[in-house]
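Below you'll find the structure I mean.
Every protein chain except one is present and positioned as in the full complex.
Chains here go by letter, A, B, C, D and E, matching the order in which they are written, and residues are numbered from 1 within each.
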Amino acid sequence: MRNKAMNVSTFIGCEKSYSEAEIVLFGVPFDGTTSFRPGTRFAMQAIRPDSYGLETYSPYLDKDIEDAAIFDGGDLDLPFGNPAKVLDQIFEYSQEVLADGKKFLMVGGEHLVSLPTIKAAYEKYPDLHLIHIDAHTDLREDYLGEKLSHASVIRRCHEFLGDDRIFQFGIRSGLKEEFTWAKEHTHLERFSLETLKEKILEMQNVPVYITIDLDVLDPGIFPGTGTPEPGGITYRELLEAIKQFQELNQIVAADVVELSPPYDPSGASTAIACKTIRELLLTLAE
Amino acid sequence: MRNKAMNVSTFIGCEKSYSEAEIVLFGVPFDGTTSFRPGTRFAMQAIRPDSYGLETYSPYLDKDIEDAAIFDGGDLDLPFGNPAKVLDQIFEYSQEVLADGKKFLMVGGEHLVSLPTIKAAYEKYPDLHLIHIDAHTDLREDYLGEKLSHASVIRRCHEFLGDDRIFQFGIRSGLKEEFTWAKEHTHLERFSLETLKEKILEMQNVPVYITIDLDVLDPGIFPGTGTPEPGGITYRELLEAIKQFQELNQIVAADVVELSPPYDPSGASTAIACKTIRELLLTLAE
Amino acid sequence: MRNKAMNVSTFIGCEKSYSEAEIVLFGVPFDGTTSFRPGTRFAMQAIRPDSYGLETYSPYLDKDIEDAAIFDGGDLDLPFGNPAKVLDQIFEYSQEVLADGKKFLMVGGEHLVSLPTIKAAYEKYPDLHLIHIDAHTDLREDYLGEKLSHASVIRRCHEFLGDDRIFQFGIRSGLKEEFTWAKEHTHLERFSLETLKEKILEMQNVPVYITIDLDVLDPGIFPGTGTPEPGGITYRELLEAIKQFQELNQIVAADVVELSPPYDPSGASTAIACKTIRELLLTLAE
Amino acid sequence: MRNKAMNVSTFIGCEKSYSEAEIVLFGVPFDGTTSFRPGTRFAMQAIRPDSYGLETYSPYLDKDIEDAAIFDGGDLDLPFGNPAKVLDQIFEYSQEVLADGKKFLMVGGEHLVSLPTIKAAYEKYPDLHLIHIDAHTDLREDYLGEKLSHASVIRRCHEFLGDDRIFQFGIRSGLKEEFTWAKEHTHLERFSLETLKEKILEMQNVPVYITIDLDVLDPGIFPGTGTPEPGGITYRELLEAIKQFQELNQIVAADVVELSPPYDPSGASTAIACKTIRELLLTLAE
Amino acid sequence: MRNKAMNVSTFIGCEKSYSEAEIVLFGVPFDGTTSFRPGTRFAMQAIRPDSYGLETYSPYLDKDIEDAAIFDGGDLDLPFGNPAKVLDQIFEYSQEVLADGKKFLMVGGEHLVSLPTIKAAYEKYPDLHLIHIDAHTDLREDYLGEKLSHASVIRRCHEFLGDDRIFQFGIRSGLKEEFTWAKEHTHLERFSLETLKEKILEMQNVPVYITIDLDVLDPGIFPGTGTPEPGGITYRELLEAIKQFQELNQIVAADVVELSPPYDPSGASTAIACKTIRELLLTLAE
Partner (left out) sequence: MRNKAMNVSTFIGCEKSYSEAEIVLFGVPFDGTTSFRPGTRFAMQAIRPDSYGLETYSPYLDKDIEDAAIFDGGDLDLPFGNPAKVLDQIFEYSQEVLADGKKFLMVGGEHLVSLPTIKAAYEKYPDLHLIHIDAHTDLREDYLGEKLSHASVIRRCHEFLGDDRIFQFGIRSGLKEEFTWAKEHTHLERFSLETLKEKILEMQNVPVYITIDLDVLDPGIFPGTGTPEPGGITYRELLEAIKQFQELNQIVAADVVELSPPYDPSGASTAIACKTIRELLLTLAE
C-alpha cells in the first residue's frame, strides 16, 4: 500500500531517482530582490500539484514525460535577507548536477536566480550561448544601488559571457539606456520572437542555455507575475518558439522564472508554467 | 406591480412560457465526477444575473433574443454522490422536451452531463451527427476505473453514434492512446477549428448536435474552468465558428459546458458563457 | 545534499517512517457528496506547506511534535463518482494502521469520510465512544435519497455504535426531526461545549474516537468551509476543549474535517486546521 | 415536472403567494449614495442561493420558516443616478404591502433605503418606535451637501419620528457633533447592546420597526460590508438581541442592510445575512 | 530629506508643477450611474502606485515621460448621489485647464464623466472631432429614464457636436436601434479598428478629442471592468492605434475610462490602463 512510504511530491511523471535521471528538475523559491510585488517564491509549491491537471503526453512534440528520465529534486532550502549567500547555494547545486553529467531545468523564483545557474553552465561550457525570452531588458548596471537584482541579471551574465553570446527576444520594457547599450552588446529583438528561428539556425551546434521569463507573455494570458507588462506575445507564439528549439543540438540547461501564483488564483498562469515546463523537459530529453 | 408575482429568474430575454417556446434553455448543476477542481455546478447560478450585462441583440447575427420564443426552465434538481441516477434524470428531461417538438440548449455542469442529452437527441434522430469543440479528447475508455466520467464522455457517445459521426475540433490534450484511437473512429482536428467550415458543408442537411466545452478557449480569456489548458483558441475564433453554424439546416440541440465561476471572480469567463449562449440560442431560433 | 533524495512533503515535524511511528497522519481528499460548495478535497494540499508557518512546539500543552513519533502517510488516491468504493478504501487503510498497533489522525475531506475510519476503530474497539464536535447534527436518515452523505454520517455511525455512545457538542443547525431524534439516541449539546468537561470524566477509561468538523467554529474565524453556519464557538474555546482531552486515557484515533481552502485565500482557516492537527497529534502522542 | 414552470428563485422556504402571505420579503438593490465602497446592490442576488446552505428550522427560536406564511417579492427594479426617485418607489411598494395588512422584511442595499420603508411604517403607525442597531450614528445633517445619504438616514427619520422614539445600539463611529446631538434627541448606546433588554420592556406594546445595519458586527466576522469598523459585537450577541425581540408584541416591519457580498467571497458574511433574515422572519411570524 | 515634505503621490514621472506643465493629468472617481457593477471610482487610486511597475520610457514611441511637462492634479473631490452636480464640477475644472493653455488627460470613472470634458473641449474648439474607441455604442436616448447615463454619453455629445464629427471604433454591443441611428449620425466601425488609419488622415489638421473606453479590449486581457463584453481587440491592436495617433497634429485632450480595479486583483488590467495613459501622455506631449 503506497501510503506506507513517505509522501513524495513531484512534477507529473518526474519519478526517476537522481542516479537514473538524465534531467534534474528543481525549484528555487527566492524573490528577495523583487522590488514591486513579491510572490514568485510560491511558484513551485503551486506548480507541482497543478501539473496533474495536464497530461504527460505532448501532442505538440509527440513525446511523453513518462518516457524521459527525469528526477524532481524538490526546492532548495534558502534563507531570506542575504541574496549573495542564496546565489552561492544555487550555483553549487547546479554545478554538481552538471558535474554528474546531467542537464537541468530550474524553476524560479525571480529572475536573479538564473545568474548562478547560467554561471554554472558557462563554467562547464565556456562557449555557452544564451537565449533570453522576456518582457524586460534586465540590463541595468544596478537597481537602487544593488548590483544583484532581477533588473540586472542579464547585464551580470554579460560580464562573463561577453558580446555576441546573448540573444534577447520579446523585449518591450526598459530604460532608454538599456536599449542603447544592447545595440552594442547583445542581439535584442523588440516586441516579438520573429528573429528567433534564424538565430537558432546559427546556434545549432553550440552549447545553449534557455532562460524564459514568463512575463514575456501578455498579462492577459499570464497575469500571475510580479510586473505585468501589457502587449506581450500569445501562448501559441511561445509554443511555436519551443518547437523551434528542437533544432538545437546542444541545449545544456534551461530555466522558467517569474510565475507568482498569488496574483492569479484562477490557476491559469500556473497551468502555463506547467505546460512550458513539460515542453521544455521533453525538449531537453533525448 | 411586478413584485406581487413570484420572483422569476431567467437568462436575459428568455421569458416565454414552456408551451409557447420553440427552444428550452435549462441548467444541469452537476460536477460530481470532476477529478481536478470542481465548481461547474455554480455555472447557471452566475450566468443568469450576469446575462443582464449583455444586450439581447447580436450585431454578429443581426438577430434579437426577444424576437425568439425561448423558455428558461431553470436548473434540474440533482442529488450528488450517484452519477448514474443523475444522468437518468437529465435524459428523461431532455427526451420530454424533444418529444414536445422543441429544441434545447443545455448548460452544464461538467462535460459528463452531455452524455444523456446527446443520447436523447440520438434516440429521436438516429442519424445524429455530433460537433464537439473542446481542449480535451474526452475519449478515455475509463478514468480511474469509472466509465462514467467527464474524461470519457465522447467515448461513451461513440458507443451509440458509431464511427464517422463525431467531429472534434480544437483538441490539444489527451493520452497518446486517445489520439491514436481517434484516427480510426472520429474526425479530430488538433489545436484549431480550421476544418470546421468544410465539415459543416458536409453536414448541412443532417441532424446535428453541438457540444461546446468552453475550455477550448485559451485560459487567458477563459480562466473560469476546472482544467485550464494553455494554447487555446481566441473568442473571435469561437464567434466565427458560431457564424458558420448558420449554414446548418438541422441543429436539433446544443450544450455549453465547463464554466466554473469560482475560478474567475472577474466575471469575464461568465460573460463569455453568456454571450456564447445568446449566440447559440439565436442560432437555434428559426 | 538533500536534493538528491526524492522531494518529500510532510506536515511539519512528522518525519518518522511508518515502522517507527506511533501515530499515522493521512489525508482523504474527497468531497463527492458535498451538496452545497465543494473544496474540502484540497485541504491537505494546503495544510502541508502552511504547517511550516507554525512552530512544532505547543505552549498550550508544553509538548513538541519533534519529540513524538509521527508518520505522514500522504493522501489516499481516490476515484470520484463512486462514494461506496471510496469508503471501502478508507476503511481498509484505517483498519491496517490500527492492526499494526498504531493510532491515526485522519484529515478530510467532507465529513462522510469519517464513517469508515470510525467503523475501523469500532471494529477494533467494540466499546468505542464517539466525541463529535460540529455545527450540524449530521443525523439525517438520508439526503435527497442518498444514505451515504455528509449530512447523515453520524446517523450511520449510530447504526453500529448504538445509543449512549455518541456525544455531540456545539450543534446549532439541523432539521427539527434530527434534534428530536437526538434526544433519545445521543447526548447532544446545542450551541456550546459546556458539558464536554463532565462527559470527558465519564469517558476517561474507555476507548474514544474524536471527530472534529471545523465548521463548529464561527465562520468569522473559520470562513474556509463549505457550509458556514454563523454563531459558532471561538478558537480559544476549541483549544480549551483540546486541553480537556488530555484527561482521556484511551484516545484511539481522531479526525479533522471540512476545511475548504479555496473559500479562505487568506490562509487563516488553513492555519486553524494546522494548529488543531498539531494539538491533536500531541494529544494522541504518549 | 417542475421545469415546465418558470424558474422561480426565493429565499429558502418563502414560497407562499402574495395573497396568502402574512409577511413580505423584498430586496432593494441600491447603493447609489455609498461614498466609500459600493456593492450592497448585490446583496439579495447572493442571499437567495446561499440561503439554501441553512436549514429552515431555527433551534434558537424552535420555529420553522416552512410553518410561516412568507412571500418573496423579489427585488425592486430601480434606476441609478436619481436617489429621490428610487426612494419614492420603495416608499410606494412598502406602503402598499402595509395597506394589504401584511408586515415586511426589507433587505438592502445601503442604509439610505430604510428611510422610505420606515416612513411608510410611520404613516400607518404614527406611534412608531425605531430600534436601530448599527456601528455608525447615521445622524449627519448632510454628507458633502447631500441630505439624502446613508450617513444621514436616521437624522432624516428623526424629522418625522421626533425625540424619544429612536433607540440606537452598538454605535462606535461618528462625528463628535453627532454624538452630542444624540444626547438630546435619541437614546444612543455606545459600543454594545447592553441596554436593549430594558428598552424592549418599555416598548412591548407599541408599534416597533427594527433596522439592522449588519456593520454593527465586528468586521472579523462580517467583512462583507462597505465601511468596516473594527471593534464590533459578536454574532452570538446579535442572536441574543433577536431572542429578546420575542418580547415585543407589535413589530410591524424590519430591515437588514449593508451586506456587500463582493467584499467577502468566502460567503461567511452572506451566511450571516441569511441567518439574520431567517431569525427575523420567524420573529415577525405569528 | 524628502520625508519632510508632504507625501506626494503622482503617476510615474508626472512631477512638474501646474504652472510649468503643458499637460494636466487628473482623475474623476465617479461611477454613480453604473447600472451593472460599480468600481471605476477606484481606478486612479490603483493606477498611481502601479504606474511604478512601468518604466517612464516608451520603446514604441521612443519618448520618455520625464522629458515631458506633465502635472498630476490628483482626483476631483465629488459627491455621490447627484450626477448633474458632479458633471458641472468636472466641466469647470476642464474648462479652466484649457483656458490656461494646457491640454489634459482625464482618467475615469465611468464613461459618463467624459461628457463634461468633451463639452469643455468643444467650447474652446468649436470644430472639435471625436475619436471614440469602445465596446459599446453609448448612443441610447436614455437609460431607464435617465438621460445622464454611461450608456448615453456619446448620444449626449452628438447634441452639440452634430453629425459627421463622431468616429466610433471597435463597437460590438448595443441595441439594434443604436446601430441603426449611428448609420445616419456617426461613423461607426463594428468589431475592429480597421478604418481608424484612414479616418485619421482626414482629421490630421482639425482639433481632435480621443476617448478610450478600455472595455474595447477583450475581457480576457482586460477583465477589470464593469461590463465585460467578449470578443474585443488585443492590446497590440490598441497600441497600434495609439501609434497612428502620432499622425494627428491637433489633439487637444483625451480620456481613458472604465477601469474597475476590484474586478482584477491581479493588477493586469491596471497595468493596461497605466501603459495606455503613458502612451497617450507621450502622444499629447510636443
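Following the convention adopted for this analysis, contacts are C-beta pairs under 8 Å (C-beta built on N, C-alpha and C of every residue); 3 or more make two chains touch, one makes a residue touch a chain.
It should be emphasised that the depicted structure is a prediction, and the values quoted were computed from it without experimental measurement.
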| item | value |
| --- | --- |
| Touch partners, limited to displayed chains, of the chain removed from view | A, C, D, E |
| Candidate in contact with the missing chain, chosen from A:G13, A:P83 or A:G267 | A:P83 |
| Option touching the unshown chain, where E:I23, E:L76 or E:V208 are the choices | E:L76 |
| Interface with the unshown chain - residue positions in subunit C | 52-55, 57, 59, 62, 64, 218, 220-222, 234-236, 239, 264-268, 271-272, 275 |
| Residue ranges of subunit D at the interface with the undisplayed chain | 36-37, 171-176, 179, 190-191, 218-221, 223-224, 227-231, 263-264 |
| For subunit A, residues in touch with the removed chain | 31-35, 38-39, 41, 79-83, 143-146, 148-149, 262 |
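Just so we're on the same page, only the chains that are shown with their structure count from here on.
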| item | value |
| --- | --- |
| Contacts common to subunit A and subunit C (chain labels) | B |
| Minimal step count in the chain contact network, subunit C to subunit E | 2 |
| Shared interface positions of subunit B, touching two or more other chains | 218, 220-221, 264-265 |
| Every chain pair meeting the contact rule | A-B, A-C, A-E, B-C, B-D, B-E, C-D, D-E |
